[in-house]
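Of the protein chains in this complex, one is absent; all others appear in place.
Going in written order, the chains are labelled A, B, C, D and E, and every chain counts its residues from 1.
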Amino acid sequence: MKGMAVRTIHRACDEEIAALRELGVATVHEAQSRSGLMKPYLRPIYAGAKIAGSALTVLTPPGDNWMIHVAVELVKAGDVLVVGVSSECTDGMFGELLACSLRRRGCLGLVIDAGVRDVSALTAMRFPVWSRAISAQGTVKATLGTVNRPIICAGTAVSAGDVVIADDDGVVVVPRLSAADVVAEGRRRASKEEATRRRLEAGELGVDIYGMREELARRGFVYLDGPEE
Amino acid sequence: MKGMAVRTIHRACDEEIAALRELGVATVHEAQSRSGLMKPYLRPIYAGAKIAGSALTVLTPPGDNWMIHVAVELVKAGDVLVVGVSSECTDGMFGELLACSLRRRGCLGLVIDAGVRDVSALTAMRFPVWSRAISAQGTVKATLGTVNRPIICAGTAVSAGDVVIADDDGVVVVPRLSAADVVAEGRRRASKEEATRRRLEAGELGVDIYGMREELARRGFVYLDGPEE
Amino acid sequence: MKGMAVRTIHRACDEEIAALRELGVATVHEAQSRSGLMKPYLRPIYAGAKIAGSALTVLTPPGDNWMIHVAVELVKAGDVLVVGVSSECTDGMFGELLACSLRRRGCLGLVIDAGVRDVSALTAMRFPVWSRAISAQGTVKATLGTVNRPIICAGTAVSAGDVVIADDDGVVVVPRLSAADVVAEGRRRASKEEATRRRLEAGELGVDIYGMREELARRGFVYLDGPEE
Amino acid sequence: MKGMAVRTIHRACDEEIAALRELGVATVHEAQSRSGLMKPYLRPIYAGAKIAGSALTVLTPPGDNWMIHVAVELVKAGDVLVVGVSSECTDGMFGELLACSLRRRGCLGLVIDAGVRDVSALTAMRFPVWSRAISAQGTVKATLGTVNRPIICAGTAVSAGDVVIADDDGVVVVPRLSAADVVAEGRRRASKEEATRRRLEAGELGVDIYGMREELARRGFVYLDGPEE
Amino acid sequence: MKGMAVRTIHRACDEEIAALRELGVATVHEAQSRSGLMKPYLRPIYAGAKIAGSALTVLTPPGDNWMIHVAVELVKAGDVLVVGVSSECTDGMFGELLACSLRRRGCLGLVIDAGVRDVSALTAMRFPVWSRAISAQGTVKATLGTVNRPIICAGTAVSAGDVVIADDDGVVVVPRLSAADVVAEGRRRASKEEATRRRLEAGELGVDIYGMREELARRGFVYLDGPEE
Partner (left out) sequence: MKGMAVRTIHRACDEEIAALRELGVATVHEAQSRSGLMKPYLRPIYAGAKIAGSALTVLTPPGDNWMIHVAVELVKAGDVLVVGVSSECTDGMFGELLACSLRRRGCLGLVIDAGVRDVSALTAMRFPVWSRAISAQGTVKATLGTVNRPIICAGTAVSAGDVVIADDDGVVVVPRLSAADVVAEGRRRASKEEATRRRLEAGELGVDIYGMREELARRGFVYLDGPEE
């Protein structure tokens, strides 16, 4: 891999990022036609964190965290570090010291397709991480990778400056240039869902609200009355 | 798959269900000769929930939650929705809106051999779910399945009206007609275990309480005194 | 497998064990040249536990916990039970009763390359367990194994009397005779890390502290200024 | 588990079984509404085997093959041994000696949700096996299970006397009483597929043969002419 | 997902494609700085196939092969169909009929991040497939996806018209516009490797050919003479 870092990146505007955070992962994923979701093996190290920020992308070989150190310098307040690996790895590429350094620079959290360690300390300092594994396995600083170049992380393409939203449901990526559209569509969906929730809580049924009965009949769906013996 | 729902099912009586809940998953599993346990990849979305209820069974294709909407209408208070899939799937087939609708109808919780989303909201409203994954991945409503027909969920056969018990140890299924026997046997085991616990806490050893020393000797089990160097 | 138990084992001294506990899994793993770490699929059943003690080793066949009962008798205060299996297994080989018995004898916790059950009760009594799975699946007491003989647990060799350290990052094993050296090296690392943390918190960068800039240049690492379009 | 074997079972007639074998796994699975397929982790130990026979069902604990020995006595010519396990296991529960014994009694092959060993010898004698793993790991004969009782094998319910069809695509189970219907439906599908194949080979397109163009248009599917830059 | 197909795509020239095929997956992967390799869970359904062609990309939901039918019409001679899925799936999305249709149009083979069926027939007709699984599980034609839009397949980004090379080592993707460069670099590597092979076969050692001895010494690598006791 040719070692390379891009110093300056475009970022989405703060209002869009804040709005995407508010909508949350599931709604954002729906609002962009069910794309951009990272694989569900990425899990938060503690429950309840919810962030959105600009992706600062890192690609590293397995068992090597050199490029994360390189990336720290390029972080701006509001960024989320997103780390992909060139082959599957669960090593603990990230821990308390890197978190201190990232927090100092305003980084909101980490999404990593590998392992992390010092999770007690990370939890205590409320530095949120979505990772593939928790592992104390140490790593080397021996091989170059890239920073702020397009990567694949947990099955999803991420470019530097894309908006990354992460909460208890997982992690979703919104291309920077479609952030505004996704916010608009997400808000439409959110109000529609709010209306639906009220009707469901009032006792209406989804099969009625969504008009499913006719389609069920058309497809020959059968209702049998009696219990099976 | 031929689309089909059975409207009315037989359910175990409330006393049996309450007793099985009280016994808990591990004891119930033992009390029915170590059968009926779902695979351990099913995990609760939050710790501490403990439910027992009548299974309302759903079978869906991967990535499709149409049948869950159909099932909601057939739920009665005290039911537990049990969802199997026709092939392995981690998509988020269930979320906050369906939980609102199920809760409105008295459903106690969900067991699903697939993914769920909106887990922060589900945790906040204390709607318990045992699932294979947490994933925001959206699903379609395109293909028929079945409701209240026998299914396989997480490696275990479930029929509508079977008693489903779920707690932090996992999920176990008791056939409706053997519920009374399992309660009786479970209570026998529970009191025996309570007695054993008191003896262990008093310092007696399992090898003595269970009479293992003779069998160990008969099998030629060897005790070496010194430490190995 | 020839059934066999060694009654008496050598243990590290209390001060070394306490010091290793204090250092924690990640630092100890680094301090012994990144060796001795168990695979990251072992996870604690509840967050926040942190123990160190002398390994009392058990080897069992899958689905059989007879040898755990045999091992209880040999536990001394401050020991940690470490259970390996002869082939992969997630059955619930351990539960509340065994925990009561172990606690009575001063055992600090359990590391098991299989499943456990009664996790609500274990959590309530604060008996810490690191396991491969949580499963109510019951086991038999039919086949012999070994106690206090060398085993492999979660990919790592463990001998009776080795020091086992376990926390939220996982589990690491230190050979008894190198405990003192690892403590010394671990303390050196810990103070160095503390100094580094203060510099990072003051705003210095890892690429400067670790002197990486020269090596990056030597390798031909390239910084591009502009954002990619 | 209560140890129990059923000596006599009902079997489907030879003509139905032969017809199902001829249709093959994929067509039979389709012909019974896409049900009855075992999970795809079951793989043949050598390519090219294709069998159909009556299921003789066995349930065993992990790491224990006692019940397979019990089952051998009940095999009739044309049977297929189907072995489920009470918890996940890859041990080599079956090898050359059992294969010799089964072949002597006319058994056509083995489907096992665990491991097998002696695969060179099994291949040389052309005794076909579909298994979860290949493993030399030995097993004990210590704990009872069941023979010819309903089981779950690789995610699918199997009753003794059901027809089991296995080929390079996997394993499918047809309930004995629906064998005739599935044969009829399977043949309908097979001739239809044969006709479709001829049309495809002649250059017609699936989108035309299956009449998809109208539905694509109705759903708003868009064709863009130019290449993307 | 918005349903969409791009009819016309740019392709690399035949000479470049042939040269990449000749170089093989491992050399091509090295020649483009170790990028573009699909995850190793993709395996050929039979050994010995070796192809290179222009990617015709398809994205489908799990359990749905509608878009593959749509894609067939757009295939040109020399293309390789590359199918990604929106969430993990092992269903048999592809079989003999689709292979007949693809072959008729000159398609060289299939790379699919899901399952295939009819593998005996595919092997007999020598239609090569690299897939995640072999499964007879049938799929529906219910939900739209995309054809010839950028996708992720087995962890790697693929655009329509990229060159896909597949052999017994796996699958690698070369962006169309860098094909010529990769060919040149690959040939350089291939001749260098050929020279190295001759020296190794003549008895020279890698530690000498690659000049490793000095670096080993510099790092403090220690050679101990005697055997360990």
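The definition used in the following text is that a residue touches a chain if its C-beta (ideal position, glycine included) is under 8 Å from a C-beta of that chain, and two chains touch if they have at least 3 such contacts.
Keep in mind that what you see is a predicted model, and the values were worked out from it rather than measured.
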Exercise for the section: Mind giving the shown chains that are in contact with the missing chain? Expected result: A, C, D, E
Completion exercise
Per the whole complex, from A:47, A:77, A:125 or A:142 the residue touching the absent chain is A:142
Handout entry: Of A:91, A:118, A:162 or A:185, the residue in touch with the unshown chain
Key = A:91
Handout entry: Identified contact with the non-displayed chain, of E:13, E:77 or E:212
Key = E:212
Problem - Candidates D:98, D:112 or D:200 - the one touching the absent chain - result: D:98
Problem - Where the unshown chain meets chain E, residue by residue - result: 25-26, 29-30, 34, 37, 40, 43, 47-48, 50, 167-170, 172, 193, 196-197, 200-201, 203, 205-207, 210, 212, 216, 219-228
Practice task
Considering the whole complex rather than only what is displayed, give the residues of chain D touching the chain that is not shown.
Solution key: 2-10, 46, 66, 69-70, 72-73, 90, 92, 95-98, 100-101, 104, 115, 117-120, 123, 133-138, 141, 144, 148-149, 159-161
Exercise for the section: For the chain that got dropped from the picture, name the residues of chain A it touches. Expected result: 61-64, 86-91, 135, 137, 140, 142-143
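As a convention for this text, only the chains that are shown with their structure count from here on.
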Practice task
Check every other chain and keep only those touching both chain D and chain E; list them.
Solution key: B
Completion exercise
More Cb-Cb contact pairs, comparing A-B against B-D, go to A-B
Exercise for the section: Averaged over CA atoms, how far is the centre of chain B from the centre of chain D? Could you give it in whole Å? Expected result: 28
Fill in the blank from the handout: Here the gap between chain C and chain D, centre to centre from mean Cα coordinates and rounded to Å, is 42
Exercise for the section: For chain B, write out the residues touching at least two other chains, lowest number first. Expected result: 2, 34, 86, 88, 90, 135, 137
Exercise for the section: Examine which chains touch each other and state the graph shape they make (line, ring, star, complete, other). Expected result: other
